[in-house]
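One structure is given here, and the rest of the page talks about it.
Missing here is one protein chain; the remaining ones are kept as they sit in the complex.
Entry: subunit A
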Amino acid sequence: MSKRKSRETHMTSGECVSQVQRILRERFCHQGLPEKPVGLDSQYKHLLELLKRTAVHGESNSILIVGPRGTGKTMLLSCVLRELMDINEVQKNLLQVYLNGLLQTDDRIALREITRQLNLENVVGDKVFGSFAENLGFLLEALRKGDRGSSQPVLFVLDEFDLFAHHKNQTLLYNLLDVSQSAQAPVAVVGLTCRLDVLELLEKRVKSRFSHRQILVASSLTFGQYLDNVRSQLSLPQDFPDARFGQEWNDSVAKLCEDKSVEEILQKQFNSSKDFRSLHLLLLLALSRVNVSSPTLRAVDLLEASRLCTVDAKANMLHGLSILELCLIISMKHLNDIYDGEPFNFQMVHNEYKKFIQRKSNSVHNYEKPVILKAFEHLLQLELIKLVDGSSSKTQREYQLVRLLLDHGQIMEALQRYPQCPTDVKQWAVSSLA
């Protein structure tokens, strides 16, 4: 009771909103670690056990964490490490090396990075090594010369693991996995990847050195759990400075999650993908609509956010085309129907367009051919149409074969939304003879 009283502070509603934004953005934008990974209990335990064995008992190992994008592979590892680092002994001993397939694009760069992260640049100096294996061996040996006589455990994290399989001869993978098997030094190799078929990328000799332990990170959440998670993601912590505001906010979030329309949106989101990253995106979009003049999260905010997430980008672009460009798209649609999706060239498009103009001369101006060609090229630039055999072809521009990258539905919808679209044009889109 007294605790609550002493903590009671009053902030203006502006300050409160600002504080809410700060806390929630940390979660949605900065991937702040959750208290505990949701729905990944067994995976968490498994990984923690395994890494403990390396960090505490000096056993070597290797493991892959596999799962689609944004499902929490990186987060899972970070959470496990957070707990692991609470063990005093581990914190003192364990060395960590982070490599990322996006950054260390070849083994030379990777080695330099390993050296740097192990703080061995001075030890290595100008030494020249005959092979990758020799170099890595030297590094691990150097670690052994620690004060305790035995070598320090090293954790190698390889994010975007599949990209390392493209390195020449898979030398890095081969050597790291080799070390993890040969008990030269206590080493754990943890790979993170979104490719479920990652093992097929590995050469035989590399594969045979891998422990074949895999953790699959695929959400098995039910919708109920998902909804619970949304609520807790949006809720403010107990220690929010203005307790009253915090309580009100949390109440309103709870109510929001019971709203039928909100539930519908979340159900839709859940069905399309259960990953947390896309959920965070949705919640951020909703959160960005919260400000001093509307200091709570409302159903409309989520509704609007969901609309933004699902909008068809191509339809947006079609809306901004000139009427001439739109007419060319309609011509192409007809050509697609006539030739059954076979590619066509500008000359044919022009011909279709001309036939229309001859029938309905007053609906669209009859432009000279070069003007039409320019419009056609603009469509190419926007990648709404695509050259069949690259731009290097020697054929005249008019005769280069192209394909339309829009489907019937997109075109018809665009026509409905197009501002002041002449009726003739609309009818023509429906039937090439109209």
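List of remarks:
Just so it is clear, contacts are C-beta pairs under 8 Å (C-beta built on N, C-alpha and C of every residue); 3 or more make two chains touch, one makes a residue touch a chain; residues count from 1.
Here is the rule we go by: contacts and distances are computed from a predicted model.
Name of the non-displayed chain as stated in its UniProt record, restricted to "D-lactate ferricytochrome C oxidoreductase", "RNA polymerase subunit AC19", "Origin recognition complex subunit 5" or "tRNA (guanine-N(7)-)-methyltransferase non-catalytic subunit": "Origin recognition complex subunit 5".
Check A:His46, A:Arg195 or A:Arg213 against the missing chain and you find that the one touching it is A:Arg195.
Residue in contact with the omitted chain (choice from A:Met85, A:Ala254, A:Val300 or A:Val371): A:Val371. Residues 14, 17-18, 21-22, 25-26, 28-31, 68-70, 74, 100-105, 109, 113, 116, 162-163, 194-195, 277-278, 281, 284-285, 288-289, 291-293, 308, 311, 313-314, 316-317, 319-320, 322-324, 338, 345, 347-348, 351, 364-365, 367-368, 370-371, 374-375, 381-383, 394-396, 398-399, 419 are the ones on subunit A that touch the missing chain.
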